[in-house]
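Only one protein chain is missing; all other protein chains are in place.
Up next, chain A:
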Amino acid sequence: MKPPAFDFLRPDTVAEVLDTLARHGGAAVLLGGGQSLVPMLNMRLSRPAVLIDTLRLTQTAVIEDRGDTIRVGMGVRQAQLEHWPALPRRLPLLARAIPWIGHVQTRARGTVCGSVAHADPSAELPLCLLALGGHVHLRSRRKTRDLPADQFFAGMMSTARAEDEMIEAVSFPAAPPGTGHAFREVARRHGDFAIAAVAGIVGPAGATLAIAGVDDIPRRFALPAPGDSALDDALDGIAWTLNARDDLHASARYRRELVRRLGRAVLEEAAACRI
């Protein structure tokens, strides 16, 4: 349970990070808060030749309200976003979801962009980014590009990020007036990996449901609004569409039932708290 040997780099600038990635490619791994990567190092599931420490690039720890979107820089820790005073008003879904991420002790170091980069299928932040239709901003020495969340998550802990790219920031669309947001999760213990996590958004244009922990990546669906008699059938269809599997924590059947019940509950809650 100790990390394998690696070279450790402590860049002072983003340019140095990008140079290092360009030089080492897939042999280099970016270290953010380390709350997912260090366990993988300890269990030897990850064996990078070079580790690049990005947590001390405090110039990237910036939350920027750009009107339509909130841009969260690479160095922003989960606790920093959790305590951002405008969060409940500008990103009410995240205000509800962040307390479910790990524990106070892990949110103190874990970063928002690091969680998106890690792309755990049960993670809350990738789920919220997808649910809201957010973007991932990638930068390499060659170029920058912006990917919508639904094109970024490619599979279980696998993303569209190229080996020489880093996530410079992620953008969450700010909550428009007239929308309601809700989040629920079932896990064996608060802070454990979600057996199922669901985010619901209800606005004038209809309802959106996003689900993590069931399929290999978070998935998003448009749905009839609560009160529509077609909702239950639609939720049942989603439950069967997702590639739910049996594992140590829950059966596929139990996960499908969580999708139906939590799905209905978050949409009803979101509809009730429209502002």
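The working rule: a contact is a pair of C-beta atoms (placed from the backbone, for glycine too) under 8 Å apart; a residue touches a chain by one contact, two chains touch by 3 or more; residues count from 1.
Simple rule for what comes next: contacts and distances are computed from a predicted model.
Enquirer: Name the absent chain as its UniProt record does, using one of the following: "(2Fe-2S)-binding protein", "Putative secreted protein with C-terminal beta-propeller domain", "ABC transporter" or "Autoinducer 2 import system permease protein LsrD".
Expert: "(2Fe-2S)-binding protein"
Enquirer: Of the residues in chain A, which ones touch the absent chain?
Expert: Touch set of chain A with respect to the missing chain: 1-12, 16, 20, 31, 34-35, 38-39, 41-43, 51, 53, 55-56, 79, 99, 102-106, 108-109, 189-191.
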